[in-house]
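One structure coming up, written as structure tokens, with questions to follow.
In this view, the complex is presented without one of its protein chains, the others remaining in place.
And then chain A:
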Amino acid sequence: MSVITVERIKLFSTRSPWWCMIVAAVLTVGFAALTTGFLKGADEQQATIFITQPGAQLSQMVMMVMAALAVTTEYRFGTIRTSFQAVPQRAALLLGKTAVVAFLSGVIGLIASFGAWGVGSLFASNADLSINTGAEWRLLAGQGLVFAISAVIAVAVGILIRQSAGAIAILILWPLLVENLVNLIPKVGDDLARWAPFANGSSFLNQGQDFGLAGAGAGGSDFALSPWWALLYFAGWAAALMAIALFSASKRDA
């Protein structure tokens, strides 16, 4: 698996991926400290695991930016040509990159979710934050899977757009704005929103959670699919986008 080694050396020999990973991990843990640190008395007892995770989406965005940059900087500095020259089997090379970036994102996702849960347990020590339902395990451990899949989407968008600003804009606007705005379209809007890819990613995490202080339905209760099917659907989007990106990169002039 030399392409894995190649992409590992590339990623760790510049500084920005390190920064992205540190920021991503710190954000989720920091937000957990903020949401649990000031709780007192009855409020504190109502805290749930869900309350410790508000920073996760932000961290997910940061890792998507890192994933997209792993591709777009190669186009910006022309190293993609050196890469294709060294490994003319372009799809294999780009899949290697995807694997490395997705794996790292997954690991950061796990560090973020369990780190935030740890900090929450420390601050809200009077609340019952032990992980004892399948849904709670899914919320924490599942974060790794959601981070990894969204990184795959980010790499695919990076390959297709080839330009940092454009790719990052799409990756931030799509989950945060576009998926929420489609709601406003009459008749079909609700269905579009329920079948949007990132909505299904979070539906996988949020179904069956005790929202506690956040109130029921904070994560949206209108789910199109059961948790694991929702994750599969999200992964299907990632796979489809990646297939299009690999096809396009193989045909295009580098």
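Of note:
The rule is short, and it goes like this: a contact is a pair of C-beta atoms (placed from the backbone, for glycine too) under 8 Å apart; a residue touches a chain by one contact, two chains touch by 3 or more; residues count from 1.
As a convention for this text, contacts and distances are computed from a predicted model.
The listed options are "Rod shape-determining protein MreD", "ABC-type dipeptide transporter", "PepSY-associated TM helix domain-containing protein" or "ABC-2 type transport system ATP-binding protein", and the UniProt record of the chain not shown names that protein "ABC-2 type transport system ATP-binding protein". Of the listed positions A:Val23, A:Leu58, A:Val87 or A:Leu192, the one in contact with the omitted chain in the full complex is A:Val87. Note that of A:Ala141, A:Leu225 or A:Ala254, the residue touching the chain absent from this view is A:Ala254.
The missing chain lies against chain A, touching residues 2-3, 5-6, 9-10, 13-16, 73-74, 77-79, 81-89, 93, 251, 253-254.
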